[in-house]
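Complex shown without one protein chain; remaining protein chains in place.
Moving on to subunit A:
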Amino acid sequence: MSSNSSLTTMKRTVEQLKLEASVERIKVSQAAADLQQYCLQNASKDALLVGVPAGSNPFREPRSCALL
């Protein structure tokens, strides 16, 4: 690798680092609170968390009722 292209690569690395350094960060406590809120607000719709009633489970064979 010529010294010119190493320099170009290094310049690109520095530019990328400058971009990533400029990100505005929020506190982890706030991030955690928002994630918790999302989970809790959507918990009741989460079938894998709350379960699926047997009768309305599309992956289970329906139990047939014979009306005589």
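Note that a residue touches a chain if its C-beta (ideal position, glycine included) is under 8 Å from a C-beta of that chain, and two chains touch if they have at least 3 such contacts; residues count from 1.
Methods note: contacts and distances are computed from a predicted model.
Only one chain is not pictured, and the protein name UniProt records for it, out of "Guanine nucleotide-binding protein G(I)/G(S)/G(T) subunit beta-3-like", "Origin recognition complex subunit 2", "5'-deoxyribose-5-phosphate lyase Ku70" or "Translation initiation factor eIF2B subunit delta", is "Guanine nucleotide-binding protein G(I)/G(S)/G(T) subunit beta-3-like".
Considering the complete assembly, subunit A touches the hidden chain via residues 3, 6-7, 10-11, 13-14, 16-21, 23, 25-36, 38-43, 45-49, 52, 57-60.
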